[in-house]
Every structure is written in structure tokens, then in C-alpha cells.
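Note that one protein chain of the assembly has been removed; the remaining protein chains are unaltered in position.
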Amino acid sequence: MYYVVSIAVIVTMGLALVRALLGPTLYDRVLAVNMFGTKTVLLTAVIAFLYDRPDFLDLALAYALINFTGVLAVLEFFRNRASRQPAGGEG
Amino acid sequence: MFMTEIFSAFLLTLLVVTALAAVKTRNLFVSVMLTGIYSLLIAINFFLLDAADVALTEAAVGAGVATVFFLGALALTAEKERTPSAYRPVAIGIFIAVTLVLGYATLGMPSYGDPDAPVHVHVAPFYLEKTPEFIDIPNIVTAVLGSYRGYDTLGEVFVVFTAGIGVMFILGVRPSRKPGGTAMIASGENGLRHYLIPRVVGRLFIPFILLFGLYVQFHGEYSPGGGFQAGAIIASSIILYALLEGEERALRLIPRRVLNGLTAGGALLYGAVGVAGMLAGGNFLDYSVLASDPVKGQQMGLLIIEAGVGITVTGVLLTIFHAFAARERFG
Partner (left out) sequence: MELALDIASWILMSAGGAFVFIGGLGVLRMPDLFTRMHAASVTDSMGPPLILAGIMLQSGLSLATFKLVAILVFLMLTSPTASNALASAALLAGTKTLDEAGDDAEAEDAS
């Protein structure tokens, strides 16, 4: 029963990776990485129950908290980058 | 189960694609983002192989803290890689030769899950049978890490400590501060009204992340966890505070003297437990003699050394973060 969900989440992770590789602007890639992170949390929660080891949920909880820090760091970087380069920028 | 092997194969293919893209791209920021995805893919693969402790460490350090460090370094340097020099046939030749030799070497290893492999015949049954008798904790990985291979972990803690000192030497401990603010982290007054929502939600989260870090630290004997993971989680909560409130306030919260004390104190604590074992009559890092009941002594020793590991890892990660974030951009 958990297999269907795992397949859906893993395929979505592949799609997010394609967006991270393609995305013309930098913000597309940040969006893709954030999405990849939350899908990782979902996948680890599902697989913890697939393996019938509920004590593996700590991994999902830890990454749900740390993902937020990573995204905010990226945005802080952009905010100061925009003030350093007056031309702004895409990439 | 066959399905999880298909999952692993698919995720490993994505891993190869990500690694190739991260190397090929000229834009270093894209490279950093792809490295974050790479760490997550590896963490999931570890998880599919039932190695939860390693997966937790990889996710916490590789995808969380390392991304912040890379961005801090990028803020100080350029964002585009220089175009490479000419085609290098010698390097490519060496690379192909080493790959072929390593591939040939893996043919001699026992196949995955082989019950006759030496590690499954000699070492693993010893740990599985003797841990309830000597140490009596449910998480055998922590028992192996802290007690059976305690010397290796002592070396690891000192390696982390040396990394912290190395960064402090190279990037300087007290750089000169210009009034315009630092390269990566602004002082928090600019444009804050656009960023009210992340600030409120982020500040709401910091106590929970700290609490979860403490849970992972002390629950490492019963579920996946331990000192390294807890250190990374606690460090990331302070980094979150520094990102939201500005680096000066984070330095006022945990001053540099305290950071130096944490960095050195954890490693010292670990060594002190070893010496205490010697003073009590046993060998170095023998925990059985620390209490009247050998099993209780082992558990107490494990608790204290894991605390030492967590303290050092927190101190070192925060030191490296402040070393990058406090530095003014050159020119």
C-alpha cells in the first residue's frame, strides 16, 4: 500500500530535478530545491512505515526543520547580492 | 524487497545526473543548489539501505549546513567559474584508469547481503550478541560508535576540532568591520518590512529546533541519533537566528569566547572520560570502571562522550559560520 505513494513522490522528485536543471532564472532552481526537500521529508516518512520502523521518523522531522534554514539562507544571499550589484541580476 | 531496489536504482540514476550537471555548469550558484540536491539523494539512499544514523547526519550536515557555508563563500568571491584551460588528456587518462581499476576491485568484494561475507560471520554477530550483555542499549550503532570503536570516534572529534581551528587560522578570528554591513548577512534593518513573515515564523521555530536537537542528542542510545547529528541541528538553529536577526546579535547571543570554549571543551570532555577510565584502574576509554556496575558505567560513559561530540560539533559549525559571515568582501 505504501508503494504507490512512494512511486508518486519519487517521480515528483525527478520532475523537480528537471526543473532545477532547466529553470532559466535562479529562483526557479531555488523553488525546485525547496520542493525537493519537502518531498524528501514525505518520502522518508512513508518509507519509515514501509520498513515498519516508526522510530525512523526522526529523520523526516529533522529535515523538515533544517530545510527551512537552507531556503532562508539562499534568500538572504540574494537580498544582499541585489544590494551589492546595482544591476540586479538573473542567471 | 524488490521494489526498494528499483527505488534505489532510480535515485542513483538521478544522483549521477545531478553530479554531472553540478560539474558541467559554469555558474557556481547553480552548482551549490545541485550539491544540496545531491546530498539529499545520497541521504535517501542511505535510508533505503536501513542506515538511519548516517542518513540523518548526511541530511543535517550536507543539505542544511553545508549549503549555508557554500553560499557564504560565494558571497565573498565571484559567481562564475573561469573558463577552463585547454583540453587535458593526461588528467582524463588517469581518471579513466583509476575508475577501471576500482571497478575491477569491486568484483572481488562479496555480493550485497551475502550471508557468508566476513563481516556477517565474524564481526556483526559479535556486536549483536554481546551488546545486550555488556552495554544494554537498543541502538547498536551508537554502541559500536561510542564503545567498541571509541578510539575512532575520538579521532573523528579531533578531526572536527582541527577543521575548526584551520578555518579560524585561514579566515581570521577578528576581522576589521566596516560600517556598511557584512557580505552575506545584513544587519537586519534593510528591507525588513518585506521580510516580516519569515522573521516571525522563523523565530517561532528556533526553540523547537533546539529542543529537537537536545532530543536527538540524548535519545541517540534508543533511536537513530547521537552527537554529530545533534550538533548539526543545534548549530542550524543558531544559524537560523543569525540569518533572521543579523550576525551581530547572534554573536552577542553566543560570544566568540563561548564558541572557542565549546569547540575545545567537547573534545576535552571526551579525552577526560578516557583519562578518568585510566585513573579508575582500567584502560584508556574503558567505561566499565566508571561506575560500580559495569553496564551502568558503559551507559554513563556513552552519554558523556556523546555530549562531548555534540558540543564540539556545534562549536565548530558556528565558528565556521561566523568566520564566513563576518568577513567583508574583498574590494
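Going in written order, the chains are labelled A and B, and every chain counts its residues from 1.
What we mean here is this: a residue touches a chain if its C-beta (ideal position, glycine included) is under 8 Å from a C-beta of that chain, and two chains touch if they have at least 3 such contacts.
All of these numbers come straight from a predicted model, not from anything done at the bench.
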Selected residue (touches chain absent from view) among B:201, B:253 or B:278 = B:201
Message = Take the complete complex as the reference. Which residues in chain A touch the chain that isn't displayed?
response = 1-2, 4-5, 7-9, 11-13, 15-16, 18-19, 25, 27-28, 30-32, 34-35, 38-39, 41-42, 45-46, 49, 54-55, 57-58, 60-61, 64-65, 67-68, 71-72, 75, 78-79, 82, 88-90
Message = Need a quick check: the contact residues on chain B for the chain that isn't drawn.
response = 191, 194-195, 197-198, 201-202, 204-205, 208
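Just so it is clear, only the chains that are shown with their structure count from here on.
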Query = In whole angstrom, how far does the Cα centroid of chain A sit from the Cα centroid of chain B?
reply = 19
Query = Which part of chain B faces chain A closely enough to touch in the complex?
reply = 3-4, 7, 10-11, 14, 17-18, 21, 27, 29-30, 33-34, 36-37, 40, 43-44, 47-48, 50, 52, 55-56, 59-60, 63-65, 67-68, 71, 74-75, 79, 181, 183-186, 190-191, 195, 198, 202, 205, 208-209, 212, 216, 219, 222-225, 229, 233, 236-237, 239-240, 243-244, 329
Query = What residues on chain A touch chain B, complex-wise?
reply = 3, 6, 10, 13-14, 17, 20-21, 26, 29-30, 32-33, 36-37, 40, 43-44, 47, 50-51, 53, 55-56, 58-59, 61-63, 65-70, 72-77, 79-81, 83-84, 91
